[in-house]
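Notes to accompany the following structure.
Missing here: one protein chain of the complex. Every other protein chain is in place.
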Amino acid sequence: MHVPDGMINLPVSAAAGVVAAGAVAVSLRGARRELGSGPLAEGHGAERTAPLAGLVAAFVFAVQMLNFPVAAGTSGHLLGGALAAILVGPCTGVLCIAVVLLMQGILFADGGLTALGVNITVMGVVTVIVSYGIFRGLLRILPRGRRSVTVSAFAAALVSVPAAAAAFTLLYAIGGTTHIPVGKVLTAMVGVHVLIGIGEAAITALTVGAVIAVRPDLVHGARGLAAPLKLRVGGELVDAPAPAPVAAATSRSPRGLLAAGLGTALLLAGVVSFYASASPDGLEKVAADKGIDRKVEEHAAAGSPLADYGVKDISNTRLSGGLAGMIGVGATVVVGSGIFYVVHRRRTPANAPVADGRS
Amino acid sequence: MGAGHAHKLYRHGHSPVHALPPHCKLAAVLCFVLVVVATPREAVWAFGLYAALLAGVAAVARVPAGFLLRRMLIEVPFVAFAVLMPFVVPGDQVHFLGISLSVPGLWGAWNVLAKGTLGVAASVLLASTTELRALLLGLERLRLPPMLVQIASFMIRYGDVITDELRRMSIARRSRGFEARGVRHWGVLGKSAGALFIRSYERGERVHLAMMSRGYTGTMPVIDQLTASRAQWTAAAALPLTALAVCLLGWTL
Partner (left out) sequence: MSTQPRKQPPPSLEVRGLAYAYPDGHQALFGVDLTVARGERVALLGPNGAGKTTLVLHLNGIHTAGAGSVTVAGLPVAKQHLAEIRRRVGIVFQDPDDQLFMPTVREDVAFGPATAGLRGAELEARVVAALTQVGMAEYADRPPHHLSFGQRRRVAVATVLAMEPEILVLDEPSSNLDPASRRELADILRALDVTVLMVTHDLPYAMELCPRAVILSEGVIAADGPTRELLGDAELLGAHRLELPFGFDPSAVPVPRGR
């Protein structure tokens, strides 16, 4: 999924670089706040940024190597953007992904150096903002509890992957070096990435679930949902009287960021769809002028293995392009969360209350 | 990644390329790739010259072709993408061996392949002639925010430690007869990933304590000061400047 050099033209790459740099600059400030709490922090947020974000980046890097077998010898792996955002917060998440991408680009030549801005914007910024926005939004709607956290994590990761694909398509539509009909790119990208997103969502939800069962305090996105304190009274654990019920998590979570996240998600879907459906793409127009569009459509459908994932009515490019964003991003959330609810209801987690995490 | 992989990425040597300061090399590679990307795709010969330039650098650096090519396998996924282009891009068609291919698609595929491959080759050359630590220092010297360099530096330092933990967990799972074969085993793998995160985060907290215990207050002390002489900058600039000349020729011819 790493974009190589030469796929997006220089002006758009540079613009994406500016966006990425801005996001990283904002995240550098935000990460201090996110990492500045906890029993050992005591106001050391700024100093904690480097070691903690560095270790989380190393974790993201390592966990991308963990193979999740699908079937018949194939396997997938985690992309980690949504996971990082949920576990350590959006700002630290952006920083971690940006550093991972930077190192992958320089050390492994994975992703072009001129495309670094594009890669960070698409895989870091968009993924993190969309997933965190959806995650916090769902948490607010759903009843409080651990299952809500895993469900929200599932939905957030599920949407974040096709959203990143849509963002890439948007960049490609503006600055792609070769004009593939945007509708088709979008359909194919979103279609494929919805499938990838399901895998990503399952892994992310399972991982978040595993963390929250042991150290709920470490799930940044779900702070304030920690189990109530217990008192030992005559050998029995009883709930301590709750100190002024929470609201800490919600007040700390920047309302603006949440709004921005949801807004961006909608905007992306909207703009891309609008662009795809409204603009008769340059080359398509050429093709139509030359009267070979029929033939092209055939080729496109027959020659591309991606065609299987397209919206059925692919010949109507504008419509399908416009719809794909909506269908891909929107509907899968509902379906995905539904499925997950059903699957999840069967195993009721009986997690012991949490240790105080200190030795 | 991490230090443990250093020996795989980095080829120890004493060539003039190895000896250049890392920030000069980083800047040179970045400029070179920029120039390559800015070259019109119709100037096919220009890309040939770029490849020859890189081959020249590899020869000076005494990096064997086999090593370079093996490392360049990373680009296989986007080769696949490029191969699709002649089929999905609309436009004039040509017939080759009975297959109908679109001309703009072929140009597009060529464009991505040529530029992407040159970019990968340049990065691989950089990584194989520069030590990890030096790359980080170079990035810092090039004014990357120090905090980012610190994060990257911690990531490199602990990448191996954490990958090792992942490997030990996998061995522990298999020792107890668990072999992940399909989707139904994802629960266990997810738990491993969760446990790995907790270990990583807690290690981060301990590292922070250890740093504070030695007086850390948020900024890394400068231990190695990088300097580059005018001659070194000139040597490093040779690659992008030659490429720029080629690029300009490509636009004018």
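Should a chain be cited, it is by its letter among A and B, assigned in written order, with residues numbered from 1 in that chain.
Basically, a contact is a pair of C-beta atoms (placed from the backbone, for glycine too) under 8 Å apart; a residue touches a chain by one contact, two chains touch by 3 or more.
No experiment lies behind these values; they were computed from the predicted model shown.
Among B:Ala19, B:Leu69, B:Ala210 or B:Ala238, the one in contact with the hidden chain is B:Ala210.
Even with one chain removed from view, subunit B keeps its contact list with that chain: residues 2-4, 6, 132-133, 136, 153-154, 156-158, 160-161, 203, 206-207, 209-217, 221-224.
Just so it is clear, only the chains that are shown with their structure count from here on.
Subunit A and subunit B have centres, each the mean of its CA atoms, that are 23 Å apart.
Only residues 2, 4-7, 9-10, 13, 24-25, 28, 38, 40, 44, 46-59, 61-63, 65-71, 78, 87-88, 95-96, 98-100, 102-103, 105-110, 112-114, 177-181, 184, 202-203, 205-211, 213-215, 218, 283-284, 286-287, 290, 292-293, 295-296, 299-300, 303-306 of subunit A touch subunit B when the two sit together in their complex. Residues 1-2, 9, 26, 29-30, 33-34, 36-38, 41, 71-72, 74-75, 77-78, 84-85, 87-93, 100, 102, 104-105, 107-109, 111-112, 114-116, 118-124, 126-127, 132, 135, 139, 145, 147-148, 150-159, 161-163, 165-166, 180-183, 185-187, 189-198, 200-201, 203-205, 207-209, 211-212, 216-218, 220 of subunit B are the ones that touch subunit A when the two sit in their complex.
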